[in-house]
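A single protein chain has been omitted from the complex, and every remaining protein chain is retained in its original position.
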Amino acid sequence: MYGGGQVFESSSVNNELLKDEDPQKLAEFEARIERGEKIEPNDWMPKLYRKQLIRMIEQHGHSEIIGALPEGTWITRAPGFKRKLALMAKVQDEVGHAQLLYGAAETLGKSREQMIEDLITGKSKYSNIFNYPTFTWADSCFISWLVDAGAIVNQLANARGSYGPYCRALDRICAEESFHLKYGHHCVIHLATGTPKQREMMQEAVDRWWPPMMHFFGPSDKMSTHTQILTKWKVKMATNDECRQQFLDMYVPKIWELGLTIPDENLKKNSETGEWEFTEPDWEEFKRVINGDGPCNKERLAVRRTAEERGAWVRRALTAKTKGEEYVAPLA
Amino acid sequence: MTEEALKDLLYKIADDLLILGHRNSEWTGVGPLLEEDIAFSSMAQDKVGQSLAFYNLLHELGEQDPDTVAFTRNADQFHNSQFVELPIGEYDFSLIRHFLFDHADYIRFSMLADCPIEELAQVARKLKGEIKYHVMHANTWIKQLATANEEAHDRLQKSLDEALPYALGVFEPSKFEKEIIDAGVYPGEKAIEEQWKENIAIVLEQAGLKLPDWNTIKPVYGGRDGKHTEHLQPLVEEMSEVFRVDPSADW
Partner (left out) sequence: MSDFLNSLDPRINRLNIPAEFGTTFPSKENKDQFVTFEVFVQPTENKPYQHEGIVHAPTIDMAFLFAKEQFSRRGMSCSGVWVVNTNNVKVSPITENDEDIYDFIHEEIMEGAEKGNSEKYEIFHLRKRGKQHAHVGNLEASCFEEALFKAKNQFQEEKSVLNIWVAKSEDFMKIEGEDFADIWETLPDKRYRDAMDYKATDKIKKFKAEQKA
């Protein structure tokens, strides 16, 4: 699960990296993308393209592995067999997505262990929304349905991007996300149309999760730094605002039809522009949380580090088995 | 054979699978390496799914529906062996438990596949393939890890020593043992235990892990009669926390 709001390098660094590329190779590379062909790992590519892709795919991978934690909070408490099996499978999928994404990023030349180290040392980021807590079962249902819905909007766009291995991973991921989405919707429908206690749980979850959900796609386009070249190279496929609008258009009616209230009285579709209007999200909070000061940042990293530490002896033992054999990047 | 005897058999199988599947799902998302996280989660799901197949058989025999049975009983109404309710511990313990339990289950399901009660035989035949992978997984892991370095070997040996008395508890004879054997349902717990000792000995030897003299180990019995460690009641409460908010609600 992943939204927008990726942290890209600033444009001055971009320009620096682009300066000494071979103009002819660059032109051929751009022509290939222009023709709608995918770039494969052994193709020539600009350094900046490689760098930004690694950064984006890696952040996406981290978001999956950290994203397994808030929902995992309810894995031992899911009510009934159907929910128990589904939630186990869903959280497993998130771990699986991380595996796929890291594999795609590895084809660009960064090893998985290096990426994981950069995650647990706090060097690289993951999606902000997973720094919020899941107080009740209904919170996990909100994530399964709506956070995954938001992720699908973003991932379907990125699946049309230019890098072959990332697109292949995303195709597989989106197919699995359709299960998450249906499962989550199913859970929310049951709560929203259920007993008064269930309805109350669900409404409270919507109230809690709406603000982070609006943050999920990243800052408004008018605030974000220029990503023109990344758009041209089909690294970034849709703007934050486009994704947010698409999400609102698809899901607000589905939330309302369940009799749930969205905690933003300004939320409405402008019938003239066809655009959704809403209260400007609190971007100061977004920045605060992304910089480490959210309700669960500390816990998420502590858990990931603990998992690494507890598994260290297993990996230490097994790496002894492959002594002499060299790690190489995946082929595709 | 009485229906009571058959239900007793089905309950202990189902409860073992549910509780172990539940325990093993605690590793999902925090496993020792990504790929193993996924594989171990699949097997936990298999176990919960297998338990559901047995609760469904019980439901056909007039017991309450699987959700009610699994999510509303107290610990003393569970018939699982104490082995499966123990905390997950470190990964060495979880692996050893997986190895010891799945070897037993593979033999059990192979025997039940030939059982004259067709509904039960069908379930056993169908699920045997899943358990075959679980056994492959367990054997490979134990062999590779125990022969990797001293630290891993010693951890596994220690966990094995701790687990064995509880593992023998899986074969606690039921009060209907004779009745079930006479009816030809399967050759009984003693027969599984003997075969199990042979099978695990082969793998453990390849792994360089030592089995103690069986006569020196006292099996931990009681689980089949509803006597459990202090770990089961909290597990059951945790598992049913949401469900019990309103057991009549549709979740």
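Order as written gives the chain letters A and B; numbering starts at 1 within each chain.
Rule of thumb we're sticking to: a residue touches a chain if its C-beta (ideal position, glycine included) is under 8 Å from a C-beta of that chain, and two chains touch if they have at least 3 such contacts.
What you are looking at is a predicted structure, and each value in this text was computed from that prediction instead of being measured.
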Considering all chains of the complex, which shown ones does the missing chain contact? A, B
For the chain left out of this view, which of A:20, A:265, A:280 or A:325 touches it? A:325
Which residues does chain B use to touch the chain missing from this display? 26, 30, 33-36, 38-39, 41-42, 45-46, 49, 87, 126-130, 132-133, 136-137, 140-141, 144, 148, 238
With the missing chain put back, which residues of chain A would touch it? List them for me. 37-40, 42-43, 69, 72-77, 82, 85-86, 89, 96, 99-100, 103, 106, 111-114, 117, 120-122, 133-135, 164, 167-169, 172, 176, 178-179, 181-183, 185-186, 189-190, 192-193, 257-259, 298-299, 301-303, 305-306, 310, 312, 315-316, 318-319, 321-322, 325-332
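As a working rule, only the chains that are shown with their structure count from here on.
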When the centre of a chain is set as the mean of its C-alpha atoms, what distance in Å lies between chain A and chain B? 37
Could you list, by residue number, the parts of chain A that touch chain B in their complex? 65, 68-69, 72, 74-81, 83-85, 88-89, 91-92, 94-96, 98-99, 102, 112, 137, 187, 190-191, 194-195, 197-198, 303, 306-307, 310-311, 313-318, 320-321
Across the complex, what residues on chain B touch chain A? 22, 25-26, 28-38, 41-42, 44-45, 48-49, 52, 55, 66-67, 70-71, 90-91, 144-145, 148-149, 151-152, 155, 238-243, 245-246, 249-251
